[in-house]
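Sharing a structure below in structure tokens format, with a few things to ask.
The complex is shown incomplete by one protein chain, all other protein chains being positioned as in the whole.
For subunit A:
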Amino acid sequence: MKLTRRTLMGSAGAAAALAAFPATRSLAQDRRVRHFWWGNPTRDERTFRLIEQFQAANPGIRVSGEAIGWGDYWTKMATQTAGGNMPDVVQMDHGFINEYVSRGALLPLDEYVGNGLRQDHYDAGANDVGTIGGKLYGISIGSTSQAIPYNQRIFDEAGIEFDPLTWTTDDFAAICARITEHSGGAVTGSEDLSLYIENFEVWCRQAGTDMYDADGNLVVSEDTVREYWEFWGELRAAGVVEGPDATVQLDKGMSELGIVRGTSAMTFRYANQVGAVQSLMTDPVGAAMVPHRAGMDYGHFVLPSMFLAMTRDAGDKDAVIAYINHWITAPEAFVTLGLDRGIPPSELGREALLPSLSDVDTRVIDYFSAIQDKIGPTPTSKPKGAGEVRDNFMRTGTDVVLGYVPAAEAASRFIEDAGFILERAR
């Protein structure tokens, strides 16, 4: 190629343009924060509203929110983690936080506590689960506990009277039968919860242990698993819970739940999600405890429903801290969020919330207060590989629900596989 005046000028121009590019970026006025959460329509709407309020109160910081359903959330997060482009702030769950901390994907927040991040108003112990290896990684943004949301209209029409706190699994089975009979089979008593490991965790603790001990070893017994699948198997055989087709769909969206579609009267959710279920239906929704087996403990525990965490890819850390701090201290933030992410783990939050509670909120708060003397200690965060164990529980449970494998055999296979998964994840 011959060098001409024109090509020379051209490349000089291009070089100048390239050189100018980073400069324009660093000159940008706006400080940016990317926030990623798993949500549902109500939660997303609330969160975007909070973001607007935060931006109004903090001119110069722009927050971009990204929301996705629970099922896809962890896949997308893993991809972003691998690509080194994690959002600045992510929503974490007690089952996954350890996984991310142990891989170095989250940053400890200790240096910011009292230095941009206020935490002294939190209930005692509220941030224990988010503290891993002595460092604070996850700020709890809500407390919750397990719950059985139920359709109050269907219960009333079937003439059911029960104590939503002290009822037993026998009561539960009888109620399922009564509802199915009363509706002539059009509505079953409950979703079949065979694949809900979150519900199983309560069953587990009723029998005396959690799934994992403090060191992350699998300690649940084979019998406990077998009895769980047998219990649901009997209800399925009696036709008083939803059939296999509805059951084997994993991690259904909320609008696909039997209780929302009107095909069953109960399901399992965490207490903070009862409001979201209510928002999708007109019949009033009540919250009951997970029924306990006669003669055993209740098995419930309170846990942080979710955490806010700062990732290792966070850019403007001070902006991130300001954003997180807004979530946990600004009264208007509590009002905007409501109970969707759990009961605020601070008196400050609960007080801010009081004047704006809806009917369902009040029911959830009443439920939460009522169970306080029936709960045990919060388990430590789950070991690496717990997410895969959850998958395996659903997969093995599917074989049971479809009648491929008897509960006893499936239980022994689950224990063996789970042990192996944890060992491999180490």
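Criterion: a contact is a pair of C-beta atoms (placed from the backbone, for glycine too) under 8 Å apart; a residue touches a chain by one contact, two chains touch by 3 or more; residues count from 1.
Simple rule for what comes next: contacts and distances are computed from a predicted model.
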Omitted chain (choose from "Cytochrome ubiquinol oxidase subunit I", "Xanthine dehydrogenase family protein subunit M", "Putative mRNA 3-end processing factor" or "Sugar ABC transporter permease") - UniProt protein name: "Sugar ABC transporter permease"
Touching residue (missing chain; options A:Ala246, A:Val290 or A:Leu422): A:Ala246
Absent-chain contact - pick from A:Gly71, A:Gly125, A:Gly208 or A:Gly315: A:Gly71
Given A:Pro59, A:Gly104 or A:Gly159, the one touching the chain that is not displayed: A:Gly104
Contact set of subunit A toward the excluded chain (per top definition): 71-72, 74-75, 78-79, 81-82, 99, 103-105, 244-246, 248-251, 387-388, 391, 394-395, 398-399, 402, 404, 425
